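Let me give you the structure first, and then I'll get to my questions.
Apart from one protein chain that is not included, each protein chain of the complex appears where it belongs.
After this line comes chain A, so read on.
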Amino acid sequence: MSIRLHEIGKHFGRTQALEPIDLDIAEGELVGLLGPSGSGKTTLLRIIAGLETADNVAGARILFGERDVTHLHVRDRRIGFVFQHYALFRHMTVFDNVAFGLTVMPRKSRPSSGEIRSRVHRLLEMVKLEHMAHRYPAQLSGGQQQRVSLARALALRPDVLLLDEPFGALDAKVRQELRRWLRHLHDELNFTSLFVTHDQEEALELSDRVVVMSNGRIEQIDTPDELYRHPANRFVFEFLGDVNHLEGTVRDGVLTCGDASLAVDLEDGPEELLLRPHELELAPSATQHAHLPVCVTAISPVGAEVRVELEADWLGEPWLATVSHADYERLHLTRGTRLYAIPRRWHRFPDERTQQTAPTPETVS
């Protein structure tokens, strides 16, 4: 079922946690709410769930499909909610936890106990925990507990599934596994789901679309691909990955910063350029366009690429570059190696504050 929000805002006392927000989520979509802590993403999710009430203004509305749920109690909204810390009922077995929603239904609409049993077993099969049915939550690992909590949320066949940092309390490997598993489950059952995360990698990997939030505002809504390639503003660009800064003054098409210089096609004046680590090339000599002398201070050769930390007198903060293992060997990189950084492309978000309505990032390849 689709979710539509109109003018949903929230004040806690006098502080505004959420500026009035409009958001449309199509049926069957898996959408990530991404933002740093305090960005209002959890508040928004809890308002949709009905665990928090939005500011009572005339236009504020929440629709699930055609159903107006703005003033419905959480128990009548037909949502499934997954909590960061699982919130399993610790005194009940796994089976009873999953069955809970079915057993508390009013007697008239409640399925028979045989029907409940078979439904719970199907759910447990789906989360691959049927052999754990009679265990207590404390006897399960974190990942297993979160799967129980998901089965419990799906038991009532909710219209929408809401997940609050579902993998936040798990270690990296389990998180990866559960993420993939949730994606499969979503594709299979095709429910509409919305999840909150502060992990950009998780949001980009899992979502059909990502809603990036900061300070109670939506910064951008886009597919992961669009978001990464065309960030709407500097916040989004910086939040979605590691960023290197280059600050300097442009004169006659050359940006200088201490003894570093870079040919740029910009007007004279102070400039700040942003560069992604993978957009930096390392070379033993400078080129005609780029003279950026750096010194290697740390190397981390774990993973598909080698991460190299670079420092220089003209740099405020160290830079990060990622190079292929082949390049790493070819350049004989060790700590203290002196070489030159050559940007393949860079980004700038000029006059962010004055042009917030339609910021058009400029990129040069």
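Operating definition for what follows: a residue touches a chain if its C-beta (ideal position, glycine included) is under 8 Å from a C-beta of that chain, and two chains touch if they have at least 3 such contacts; residues count from 1.
Keep in mind that, in the parts below, contacts and distances are computed from a predicted model.
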Per UniProt record, name of the chain withheld from view ["cysteine desulfurase", "ATP synthase subunit b", "ATP phosphoribosyltransferase" or "Sulfate transport system permease protein CysT"]: "Sulfate transport system permease protein CysT"
Sole contact to the chain not displayed, among A:T53, A:Q139 or A:T249: A:Q139
Touching the absent chain when the full complex is considered, from A:F81, A:F167 or A:W346: A:F81
Touch criterion as defined above, residue of A:A26, A:V57, A:V104 or A:L189 at the omitted chain: A:V104
Residues of chain A in contact with the chain not shown: 49, 51, 73-76, 79-81, 83, 85, 87-93, 100-101, 104-105, 134-136, 138-139, 149, 152-153, 155-156
